[in-house]
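Here the complex is missing one protein chain, while the rest keep their positions.
Moving on, here comes subunit A:
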Amino acid sequence: MADTLTTHGNGHAAHHGDYLDDPKGLASWLTTVDHKRIGLMYMWSVFFFFLVGGIFALLVRIELLTPKQTIMTAEMYNRVFTLHGAIMVFLVIIPAIPAALGNFALPLLLGAKDVAFPKLNLASLYVYWTGALMAVTTLALGGVDTGWTFYTPYSSTTGGGVTLMVLAAFVLGFSSIFTGVNFIATIHKLRAPGMGWFEMPLFCWGMYSTALIQILATPVLAITLLLLCMERVLSIGIFDPQLGGDPVLFQHFFWFYSHPAVYIMILPAFAVISEVIPTFSKKTIFGYKAIAFSSVAIALLGFLVWAHHMFTAGMSLFAGAIFSFITFFIAIPSAIKVFNWIATMWRGSISLEAPMLHAISFLLIFTIGGLTGLFLAALSTDVHLHDTYFVVSHFHYVMAGSNLIAFLAGIHYWWPKMFGRMYNKRLAAIGAALVFLGFNATFLPQFVLGSRGMPRRYYNYLPEFQSLHVASTIGSWILASGLFLIGAYLLASLRQPKSMVANPWGGRTLEWETDSPPTTHNFEGQPVLQHGPYDYRANPAPVGVEEHIH
């Protein structure tokens, strides 16, 4: 690690306390309005729930080692997979990049002192914790066995803590909206002097598109969940046919939020990758505007395709055709992005640091995740594959694989900025390889399971499916060992002294122009933009890089 023991970036850290230590004490963290501290608290929360959701995932995979009971009963299994899904979606994947990395990095990338509404930002964290606490309390009330989609009339008639779980998701929605509002205002109002919309780092475009969906779609989920609570508590008869309701209406409402929410999960991943690839290729991003506009296009198109989750639910032929048709258009901006990222690497100066390794993993995994979406967008193949393990695998590729691996890329990218310390790079490379291999070993067999007919959410299954399940379970252990390794060396790095240079990667965005870790107010004075975010023409070796790379 000798290469990191160099001078402080611009020498200011000696005179001003960094945001981690100034002010000190637990109370100062719990009442902070500093976006960086709020980002870190989100990050630790997301790590914690990722661990919980991950343990549930391993339990699910162990249960599926054998066709009949392995370690738990059917009721238990149904609760475990529901909690796995609900925790991962609502407490991990949705907040991971925007609330943790976005909060930390967005104002720095814009050259701002903080987000537009710092107190609202703190409130969103407390709302998140409230929702999380409610979700965890349902465990004590007998758990929830509905699946994270809460389809009626199963969800309106089954016992357990469904009402509380649904209210928890409702509360978490507010956290998401607060963050979205904050980011939109921040991007509109707090860009550094000289930074036009097209001089913003692409991360900001990704956050902007995500925020648009958060504030437009989340209220629909909130209303839907409230209706479901009223159905359970007051029997108002919106969804349950025994009370005169329509169960398919719930699916329309639910997916009107939850399909755009898929893009709440994937756009932030694009945002991170668009930062990491230019920095580690030391080359300007290829097709800036194409990437920026395709994010916005995906955000808007995402509102028009929700019913592609319902091709087998008995919609009209015409509705099915329309939703299938529009869905295919999302393939285009997605393909454009992948080609842009590869073109950015072309003729670059590529350095395979941990963030870049995760970014390359992301490119490969997202290629599979994106292309397997074609099977589900096309009507006739979707009919066969819907509600099978093929779908399970597809959404793990786009949500778990793409989002969480991009999250790992972002964590490794900004870790030295967050804490002023570097992790063990050799272990980081091993961790990235284990995650990539483990992920594919877990989920590739599930594509085959699904197309051979294995339905999802099955506790027992036919013996012919066993060998693929065993392969998948072994994969899950490889994946878990990679994730535990990453957690271990990241935590270990925090025991070192803060000795990081301002710009360890030679990035050209503004966060690299302040200390690592930054001072409480981010910058000494107001930074003024001198060059574009990925412009490597002027000053090709920014501060600190010279000493860093050998």
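As a working rule, contacts are C-beta pairs under 8 Å (C-beta built on N, C-alpha and C of every residue); 3 or more make two chains touch, one makes a residue touch a chain; residues count from 1.
Convention: contacts and distances are computed from a predicted model.
Asker: According to its UniProt entry, is the unseen chain "Heme-binding protein A", "Ferrous iron transport protein B", "Cytochrome c oxidase subunit 2" or "Carbohydrate ABC transporter permease"?
Answerer: Matching "Heme-binding protein A", "Ferrous iron transport protein B", "Cytochrome c oxidase subunit 2" or "Carbohydrate ABC transporter permease" to the record, the invisible chain is "Cytochrome c oxidase subunit 2".
Asker: Given that one chain is not shown, which residue among A:433, A:462 or A:492 touches it?
Answerer: In the full complex, the listed residue that touches the missing chain is A:462.
Asker: Thinking of the whole complex, not just what is shown, which of A:55, A:136 or A:364 touches the missing chain?
Answerer: A:364
Asker: Among A:36, A:84, A:283 or A:417, exactly one should touch the missing chain; which is it?
Answerer: A:283
Asker: Specify the residue from the set A:33, A:300 or A:374 that touches the hidden chain.
Answerer: A:374
Asker: Can you name the residues of subunit A that touch the chain not displayed here?
Answerer: Contact residues on subunit A toward the absent chain are 74-75, 78, 145-147, 151, 153-154, 157-158, 241-242, 245-248, 281-284, 286-290, 311-314, 317, 320-321, 324-325, 328-329, 331-332, 335-336, 338-340, 342-343, 345-352, 360, 363-364, 367-368, 371-372, 374-375, 377-384, 386-388, 448, 451-453, 455-462, 506, 535-537, 540-541, 545-546, 548-550.
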